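The other protein chains are all here in position, but one chain of the complex has been omitted.
Then we have chain A:
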Amino acid sequence: MASVIRCRTLDGQPLEFVDDVIGSGAMKEVYFAPDRSYVVAFYRSPQDTAARERLGMITGKYRESIFEQTGGDYWRNLFCWPTAMLEHEGRLGLVAPAYPRHFFFEHGSRNGDVLKIRGREKEGKWFAAANLRNRFMDPRELGDWLGHLRACLLLARAVRRLHMAGLAHSDLSYKNVLIDPSRGLSCVIDVDGLVVPGKYPPDVVGTPDFIAPEVVMTSHLPKDDPARHLPRRETDLHALAVLIYMYLLYRHPLRGGKVHDLDDEQRDETLSMGERALFVEHPHDPRNRIRLADVKPTELPWADTEARPYRLTGPYLARLFEQAFIDGLHDPARRPSANDWETALVKTVDLVQPCRNPDCEQQWYVFDNTTRPACPFCGTPFHGKLPILNLYSSRKEGQFRPDDHRLMVWTGQSLFHWHANNLIAPNEKLTEDQKRRIGYFVLHEGRWWLVNEGLPDLLDVSTRTAVPIGGRLELRDGQQILLAKGEGGRLVVVQMVEA
């Protein structure tokens, strides 16, 4: 048995850890607390004054500004944030919460966990590569496509929060983001390398696959060269876009068939991730398309950008992918913000529809705005009546304008406060009361009903009929339904697709 070491954090809190390294990375060695509720990580090499000061700010002021405000608890699930510093036997260390249980594999790989990864961290790469998903991952770990959307949503929200605080992560990658697609969760880890513009410069360039082109292009320059690009908010935005693309489409947006250097594969790599980076699905420049002749059978159908185009992620995300990988790839200022991603993901979650095929691996898909919807993953068409609620909101009494936001109706679909009022956003600011469901939809004997559970103003505008709480309202094509009065109150226009 390894011995338990007792010491104190720099701010005087007592602390214990088991003297047995449980993990080691390039920078740190990690130890468990005896009850495994937290970890202690020691830097391998001595840290300079700036690094110590930065860690002091991360465990102190920056942490307090995020976690010790109203609603601060919300972020505890989205970040694994260091809570204290310590010094032991001349080594500088930090204390951080242990990762929650669901970020360790429960089932691991297929065939009784042939790879023996059960109990190990859910590193994002396992979920981001089609070949690994198809060949190795236990399907119970993979969850469904909605779970992936939700995990991306939490990731975008976490990055948005960092950026709001004026911080940049500097090394977002699937190693530094744990995801649990089976529950739709994600968590940003390794926060101790945070970059504060003008104050604390980055100490890494990032992780291959996620380094922004301008950083790759200038990585040969000395780090104080004015032309050198280093990680900052805009490079986080490149990494975020790549992560979201990979978690939804299981391929890399820039790794296509174009060869830039025949003799030196390292230079080829630098060019294809840097100066000549080109979106594999660029609509007008096909040079970097993924060549199907190169791919493993187990990478299909995801490697086939014709069969699985980025547009299947729906109108909101597709626009952002274009902005990130076409307009903003070499123009950092044009990359979508984390807030843009968060908003688009929220709207996309409202636009998904369950697939009718119980064997469909993705289970959910984004409505493609056609009159004959079908699952883009397995091809199963939708049959029956499909109500789509187009959301309008009121800026002036009695005047409603479109919100570019639609809610798909399926059995069990819920209405929440953020659907009834556009001033309410489904994020960390929701009060407990606002998290409550206020209505749901049900298909009964071939007719679609909205059941009112918490909408005091609910009104069928077409017939001027008020629907009291506890009452229900049948959905019909072209119908207008008022969900809430007052500023931001929503009006719904129903479209009924018959397929």
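Just so it is clear, a residue touches a chain if its C-beta (ideal position, glycine included) is under 8 Å from a C-beta of that chain, and two chains touch if they have at least 3 such contacts; residues count from 1.
The rule we apply is simple: contacts and distances are computed from a predicted model.
**Student:** One chain is missing here; what is its name in UniProt, given the choices "VWA domain-containing protein", "Heme ABC exporter ATP-binding protein CcmA", "Peptide/nickel transport system permease protein" or "Polysulfide reductase"?
**Tutor:** Per the UniProt record, that chain is "VWA domain-containing protein".
**Student:** Using the touch definition up top, pick the residue from A:G166, A:P208, A:G379 or A:P456 that touches the left-out chain.
**Tutor:** A:P208
**Student:** One chain is left out of this view; which of A:D20, A:E64, A:D294 or A:E498 touches it in the full complex?
**Tutor:** A:D294
**Student:** For a quick check of understanding: of A:R44, A:R183 or A:K199, which residue touches the chain that isn't displayed?
**Tutor:** Going through A:R44, A:R183 or A:K199 one by one, A:R44 is the residue touching the chain not shown.
**Student:** In the full complex, which bits of chain A touch the chain not displayed? Write them out.
**Tutor:** These residues of chain A touch the chain that is not shown: 25-26, 44, 115-117, 120, 123, 125-126, 129-132, 135-136, 171, 173, 175-176, 193, 202-209, 211, 219, 223, 230, 251-252, 255-257, 259, 261-263, 265-266, 268, 290-291, 293-296, 299, 303.
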